[in-house]
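This is the structure I have questions about; it appears just below.
We show some of the complex, not the whole, and keep each chain where it was.
Chain nomenclature is as follows: A and B, assigned in order of appearance, with residue numbering initiated at 1 for each chain independently.
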Amino acid sequence: MTAIQSDAYGKTRVRLTYVDRDREPHQVRELSIGILFEGDFSAAYTHGDNSRILPTDTMKNTVYVLARQLSWDSAEVFAQGIAKHFLDRLQDLLKVTVDIEEIPWQHIPGQNAAFLQSGNERRTAKLRASRSAFEASSGLKDLQILKTSDSGFSGFLRDEYTTLAETDDRLFGTVLQAQWRYLGDNISFNEAHRQIRRVLLESFARHASLSVQHTLFAMGQAVLEQVGDVSNIHLVMPNKHCLLVDLARFGIDNPNRVFVPTDEPSGYIEARIVR
Amino acid sequence: MTAIQSDAYGKTRVRLTYVDRDREPHQVRELSIGILFEGDFSAAYTHGDNSRILPTDTMKNTVYVLARQLSWDSAEVFAQGIAKHFLDRLQDLLKVTVDIEEIPWQHIPGQNAAFLQSGNERRTAKLRASRSAFEASSGLKDLQILKTSDSGFSGFLRDEYTTLAETDDRLFGTVLQAQWRYLGDNISFNEAHRQIRRVLLESFARHASLSVQHTLFAMGQAVLEQVGDVSNIHLVMPNKHCLLVDLARFGIDNPNRVFVPTDEPSGYIEARIVR
C-alpha cells in the first residue's frame, strides 16, 4: 500500500508590474509571486478527481485582480490580501503560503516617470497563513557587499590538510541573504525594510571582523538592538573568496592590491539570531 | 539580550572531476559537493574565537584527498566517507550534511577515453549524519520530460476568475525532481538510481493523466511498487505550460500541432509518497 504523506500545489513566478499613477511622481513596483495551497486534495492525486482543485491558472488571474482591487503599498500587505482571499472562499484549503520577490526600481535622477532597475538585490516577503494563524517574514537577498579593511581570519583549527594562511587583513565579500520575523502585527513594512537594510550595511562596514561567523552575528545583533519590531533574524553569508594574487614569483610585491574574485567554491555561513 | 538559535557553516560548490583509469574503458565522474557542519561553534559567532573552526578551505582540500584515498563508486558512498572522516576527528562536530550533485558524462559512442555531457539532468545524493545515526537520500533533478498524448485536465473547481478551458488532450511537460530514501542500508546505489529513473520515465509516459497531481502520484506509487529498497519518495513536478496557439483568428486550424512553450508562470506540484 502506498499513500500521500504530504502534498502541496500552486503557481510560481507570477510576474506583475504595478504602476501607481495616483501619486506624483509615479511609482513602479515589480513583483514575482508564488502561491502554494495545502489542504484536503488527496483525491486529485489518488483518483484524478479535480473537483476540489482550483486551477493554478485561476490563482494567476486572481493575483492580477487583487493587484487592482486591494489597497496595498508593500509586498507584505499584498501577500496578506492574497492569502485572505483564498482562505475566505475555499473551505478545503487549510494553509496557504505566499512568497513574493520584489525587483527594485528607482527613479532616473530628476525624472518623474522613468525608472532604472537597481540591480540584483531582491526584497522578499513570505506569508504562511491558516484560518487560525499566520506567520509573516520579510527579507532581502542577492545583496553583494565587500569590505576592504577590518577583516581577518586566524587562530583556527588546523589539521594535516590545512594549508590556509592566517591573515589579519583580507577582503571580505558576501552575497547577503536576510529574513526576519516581527513582534506585534502593526508593522510599517516599507519603513522596517529600509531601516533593517541600513543597519545590516552599516554593521557589516564597521565591524572589526575576526571571521564571517563573527560579523554575521554582529549584524544580526545590531538589527535586534536597533529595530524594536524584529523578533528574530536569519542571515546567510556565503564567503565569496577574493584571492590575493601571488606576484612574488615574478619579483613584484602585491600589498593587498590585486585579487582574483571567485564564484566557486564558496564558504557558507548561516545562523538565526534571536532575542 | 541576543543569542544564536541555530547555526551552520561549511563549503559549497567544491567541484571535482574523477577519472577512473583502473578499468577499461575509462570512467569520468564530475561532482559538485557541499559540506555543512553543525555543532558547538557559538564562540566563533559571539567572540570571534576560531579555535574550534576548521577552515572551509580545509574541507575543500579534504574532499580532494578523500576522492583519491577512499574506495567509492557512487556519490552516496563518497558522501558517507566524507561524513565519517569529519565526525571521527572533530569532537565539536555534532552533525554533518554532505550534498552531492553529479553531472552525468557518457562515452562518445565507440570511444573509450572521450566523453559527452548528457545534459541538464543531475543525479543527487544527500547524507545527514551524526555520531549515532545517519539519513541517506538519493535523487535526480532538472530532468525535462514531455508527453504529447494521454493528458487532460477537466472537472476542476471554477470561480468567477477561472478562464481556463477544460481539455482532454494537452501537452504535459515538466522538469522532474525526485528524492527518495531507502529501506535497509545494503544498497547498490548506482543500480537503484538506474532502476528508479527508468520506472519514473515509464510511468510518466504510460499514465492516462487526469492532472499533474494524478500522474505525480502514479509515478511515486510505481517506484514504491517496483523498487523494494525505497521507503518513500518526494516528487516535484512544475507544470511547464505549452500553450496551444490560437490560429482560428486567422482562419487556420491548429489540431494540437503548434504550441508556445513558456517558462513562467509555472504550475507547481509536489508530494511525498510513502508505503
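Before moving on, here are some points about what is shown:
Quick note on the criterion: contacts are C-beta pairs under 8 Å (C-beta built on N, C-alpha and C of every residue); 3 or more make two chains touch, one makes a residue touch a chain.
Source: prediction; values computed, not measured.
Here 2 copies are displayed; the structure file describes the full homo-oligomeric complex as 4 copies.
We adopt the following convention: only the chains that are shown with their structure count from here on.
Averaged C-alpha coordinates put the centre of subunit A at 23 Å from the centre of subunit B.
Partner subunit B is touched in their complex by these residues of subunit A: 1-15, 34, 36, 41, 44-58, 60-62, 65, 89-90, 153-159, 161-164, 209-214, 216-217, 220-221, 224-225, 232, 238-239, 263-275.
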